[in-house]
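A single protein chain has been removed from this complex, and every other one stays in its place.
Order as written gives the chain letters A, B and C; numbering starts at 1 within each chain.
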Amino acid sequence: MQIDVLIIPYVVIIYSSLLSVFMTYLVVRERDLLIATILTLTQGVFYSLLYLLLMAPDLVLTYIPVSVGVTPLLLFLLVKKTERFER
Amino acid sequence: MFLERVSWRASKRRPRYMSDLLASLAFRTAMIAFVFNIAIALYGVLSRPSLVKKFLCLVAFTDSINIFAVFIGFRYTPGAYPSPPILEAIPTSPAEVETLINTSVDPLPQAMILTAIVIGIACSIFLLTLILMYYRHYGTTNIHEAEEGEEPHAEAL
Amino acid sequence: MNRKDIALALSLSLLVLALSLTISLEGLGPIVPRELRPLGASFVQNSYNPWNASLTSLSLNVVTAIVWDYRGLDTLYETLVLFASIAATLVVLRGYSELSGLGIKGLSDVSKSVTVVIAPLIVVYGIATAIHGHLTPGGGFQGGTIAVVAATLIIAVFSLEYLYRRGVSTSRLMLLRILGLLAIILTSLSLASIGMPSNVNAYILQNMAKDDSALSMPGVLFDTPLAGSIFLYNLFEFIIVFSGLTFAAMMLVLRESELESIKEAAEVYE
Partner (left out) sequence: MVVNLLPLVLGLTAVTVGAFFDVVSAIGILKLPNFFTRVHSVTIGAIGGSVLPLIGVALISIALEDLGPQRFYLVGTSIVGAIFILILAPTGAHSLARAAYTMCQAPRKPLIYDALENMKEGASCR
């Protein structure tokens, strides 16, 4: 069996999909809502990597500003205005 | 052993390249990962008392379903990686468009998910303002405390 | 852990099991097929195909062609949903339209001078993504969200007061959104309204000429494909998304204590 260049995207698909599961678990488990927002942002980074590898450049350009820019910003403002820790 | 079984099911013979074997493993791993993402995020939406946490899990849930739908439109081309559904240069003959059909992924799920992401951010903004008004009204974002609680604040904005 | 949690965990694990079984037995058909599905193949074939003039939209980017031509009505209603959600935000927060005297200093001088360099570049990149949407990956919504990042950066590093002094107020953004939506609706109606008095067949949301209607939007500009109405829709969608999301960020960035003081001042005024 030969090892070729094409294994790289498939390895990255496996890596980032498994890490996105871990990030979702951490988001559900985290009590501090500010850190939970940052973890959601990290999950967005992995998902945009997956969109790039699934050959959807339009969705990458949409998803990076939405999930890394706009939604965390509005959530930071909301957490600042309401309460930071979940009980 | 697992690798052997997957590759045998995919092609009925021993693959020549490492990438053929890794491709089937990657597709299965990604599908199972997205299903688990959906389940974990749904658990967060249903079980957590804080409204902000419910919102965060709802965002993760929407994104997982979106990426699963894009994944259905993906395509496996043996010996090469598929290309995005975009023509690189202006074609000069109908045959050049036919070459894109042989290599590109399915554009329809991508277009529909683009619409879904836009509607998702629109709904997110409205939900955020509703959570903010809930906090101004009850003084908390925890739904259990608001159920037990006393009178809502009279001077709520 | 009470009984409700156990029931929830059991039902979710059943969901995972059912979905995994459906996928592993490939009950939905092959999830990652080797061949393109027929509908997708027809879209790829007709998106830029001047040799089949009745179905083409002259756009090199197939996704943009589907979004604004083949499924144009869908995207029009999506834009209306975005518009309605921002309007609902305004209603729920009981709009404080014009504000003055928000004493926010902003961040340090280093951040300010770097933002002066970076923010115009981000806006230019957003506009380029929007108006190149039919040639390269991109489109109106993508460009709009990229430009919104620049606006939120300015709000964070300078202040809301700075944005107001530069003439970017909420009422002007509202006006811009309404004008953008009006332009999209006028573009979708334009060919039909030209065809009606001159007694030529034309459709609403029509882009290129069809078999039974000779009218078409401008398709080519100096050897560059313009893709007719897709270019215009992308431009107006950029305006709507940029003004709408900046509006939402400006509404949410106000501090609660300042809102209280404004409310007290309004009561005194009454």
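Here is the rule we go by: contacts are C-beta pairs under 8 Å (C-beta built on N, C-alpha and C of every residue); 3 or more make two chains touch, one makes a residue touch a chain.
Since the structure is predicted, the reported quantities are computational estimates derived from the model, not experimental observations.
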(message) Just to confirm, in the complete assembly, which displayed chains does the hidden chain contact?
(response) C
(message) Just to verify: which one of C:107, C:124 or C:182 makes contact with the chain not shown?
(response) C:107
(request) Could you tell me which of C:9, C:53 or C:118 touches the chain that is not displayed? (result) C:118
(request) Identify the residues of subunit C touching the omitted chain, counting contacts across the whole complex. (result) 107-108, 110-111, 114, 117-118
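What we mean here is this: only the chains that are shown with their structure count from here on.
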(request) Please state whether A-B or A-C has more C-beta contact pairs across its interface. (result) A-B
(request) Return the distance between the CA-based centres of subunit A and subunit C, expressed in whole Å. (result) 21
(message) As a quick test, compute the distance in whole Å between the mean CA positions of subunit A and subunit B.
(response) 10
(request) Two or more other chains in contact with one residue: find those residues in subunit A. (result) 56-58, 62, 66, 70, 74, 78, 81
(request) Provide the list of subunit B residues touching at least two other chains, using ranges where the numbers run on. (result) 36, 43, 71, 73-74, 84-86, 104-105, 110, 114, 118, 121, 125, 128, 132
(message) Considering only the defined contacts, which subunit A positions touch subunit B in the complex?
(response) 1-4, 6-7, 9-11, 13-14, 17-18, 20-21, 24-25, 27-28, 33, 36-37, 40, 43-44, 47, 50-51, 54-59, 62-63, 66-67, 70-71, 74-75, 78-79, 81-83, 86-87
(message) Using the touch definition from the top, list the residues of subunit C that touch subunit A in their complex.
(response) 61, 63-64, 129, 137-139, 141-142, 145-146, 148-149, 152, 245, 248-249, 252-253, 256
(request) Quick one: which bits of subunit B touch subunit C in the complex? Just the residue numbers, please. (result) 27-28, 31-32, 35-36, 38-39, 42-43, 46-47, 71-78, 84-87, 90-91, 94, 97-98, 100-101, 104-108, 110-112, 114-115, 118-119, 121-123, 125-126, 128-130, 132-133, 157
